[in-house]
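Just passing along the structure, written as structure tokens.
Only a single protein chain was left out; the remaining protein chains are all shown in position.
Letters A and B mark the chains in the order given here, with residues in each chain numbered from 1 onward.
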Amino acid sequence: MPAELSAFQLVLSGDPALFAIVRLSLVVSLSAVLLAALMGIPLGAWIALTNFPGRQGAIVLLNALMGLPPVVVGLAVYLALSRSGPLGSWGLLFTPRAMIIAQTVLVAPIIAALTRQTIEDLWLEYRDELTAMNLGPLGRVAALIWDARFSLVTALLAGFGRAAAEVGAIIIVGGNIDGFTRTMTTAIALETSKGDLPLAVGLGVVLIAIVIAINALAWTARRAGERLAG
Amino acid sequence: MNMLTRRLLIAAAASLAIAGSALAQDKSIVVASTTSTQDSGLFGHILPMFKAKTGIDVKVVAQGTGQALDTGRRGDADVVFVHAKPAEEKFLAEGFGVKRYPVMYNDFVLIGPKSDPAGIKGSKDIVAALGAIKAKGADFVSRGDKSGTHQAELNLWKVAGVDIAKDKGPWYKEIGQGMGAALNTASASNAYVLADRGTWLSFKNRGDLVIAVEGDKRLFNQYGVMLVNPEKHPSVKKDLGQQFIDWLVSSDGQKAIADYKINGEQLFYPNASDSGA
Partner (left out) sequence: MRAPCEELPVVFDGVSVTAGPVTILDNISLSLAAGAPTVLIGPNGSGKSTLLRIAMGLMPPSRGRVTWGGRENAPPLKRAIVFQRPAMLRRSAAANIRFALRAAGIPRAGHAARTSELLELVGLGGLADRAARRLSGGEQQRLALARALARDPAVLFLDEPTASLDPTATKAVEDIIRAVSARNIKVVMATHDLGEARRFAGDIVMLHRGRVVEAGPAASFLDTPKTAEARAFLAGELLI
């Protein structure tokens, strides 16, 4: 498959345009995961540890939001960030930051829902000990999040996988602008529409390889950490 | 975990840097254009020349003509560069555009399978060809996305005396996607499809598809460019956008367009001087 080879040759030869695309993909998706974690982990922990009216409904909603269609999120963020939309004055549409926002919206429910489950399970195990230690609410949350850190890495990876794989949201809010908002997935969509299927497949293989590499890294870090901390 | 934390921090820092550079890179405009200009590779050819001359980055958002005009209406682009004259004139009449400049034309071609089930290959009469496709119920793929090509196709059906909204059958497939997707679909199902010549020439996944009909004057495809009206949308970068338009219609820009060739074949024919185009 010579054309597929050509995508790898681009990688091996360090083609700057391809490198920029890969880098933007990683920057956008990792930033989205970071922002989503900053929101999703506290939110998930809060729902796990708090009783409030409608909690069951909130859990069902959160779990359902894990399956948000990217194209719907993309459209909603597009309408919000458009010059004619409520946040138009920020001038963010068709920029990497708009893509980060859209993917954050996609990923935050995933991280929050998985965090909620993880923290709730751990809380069942720790509740008596932490109560006996007279730990306040903040101390409890901190202890649970820290002790759930290895499971939370899995939640982050699930979020990253979702972000790295989606094209529906970022192609709408990013515009797939060459050299500016073109990522691996939007480039694949573009090459497919240009009928260059072998190059699209080659890019897809590169994307999958990167996702596997990141998961392997995180897994190794998790295993090493677990050996030390159980 | 520390590694992950560090990596996430690096990513965050990098994203801030990108955001920062986006602010610093203020000399840029957003052009809403069509998939045909982008996918054919025209922008890849002419934009570096424009950038070298003016230092302005042109960010092209490639959409169907209908969507590109909507992007302009919303104020999300500084310039629209599309090919559907009636829709462009409506855009002007609504006050969203400042002035329309004709830039260039190419032509549409009717693409079909080598086996030619409608028996139209080699014809120069697009209207008769469409009539034959309808009569034989040969598979036909329509963009169905309100793009310039889609609007041109609908117009040709009308000229052929076919009320496509009423007469369409299972042979008529509206896919609601871009030119490339339509060609991929036609290639996979050996159907006829109306395409712009530029996208066809640069399209790689042809399978059994060949040109069935070309050369009819009614397949003429005019491109126009407009600055989005800064009075409607103050965020429009009117000076930079106007520079781009001025360059496109200048002799430099027109020559750059004429010089773009695939396999020695010219894709677009500059005609900015033709004020009626």
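In the analysis below, a contact is a pair of C-beta atoms (placed from the backbone, for glycine too) under 8 Å apart; a residue touches a chain by one contact, two chains touch by 3 or more.
Since this is a predicted model, take the numbers as computed values, not measurements.
**Student:** Can you list the shown chains that the omitted chain is in contact with?
**Tutor:** Checking the complete complex, the chain left out touches A.
**Student:** Based on the whole complex, identify which of A:17, A:64 or A:229 touches the chain you can't see.
**Tutor:** Hidden-chain contact among the options goes to A:229.
**Student:** If the hidden chain were put back, which residues of chain A would touch it?
**Tutor:** 125-126, 128-135, 139, 143, 147-148, 150, 226-230
As a convention for this text, only the chains that are shown with their structure count from here on.
**Student:** Quick one: report the Å distance separating chain A from chain B, using the average Cα coordinate of each chain.
**Tutor:** It comes to 33 Å between the two C-alpha centres.
**Student:** Would you tell me which residues of chain A are touching chain B in their complex?
**Tutor:** Where chain A meets chain B, its residues are 23-24, 26-28, 30-31, 33-34, 37, 82-85, 88-89, 91, 93-97, 100, 149-150, 153, 156, 175-178, 180-181, 190, 192-197, 217-218, 221-222, 225.
**Student:** Going by the contact rule at the top, pick out the chain B residues touching chain A in the complex.
**Tutor:** Touching chain A: residues 1-4, 7-9, 11-12, 14-15, 18-19, 22, 30, 35, 39, 43-44, 57, 59-62, 73-76, 177-181, 183-184, 187, 199, 202-206, 233, 235 of chain B.
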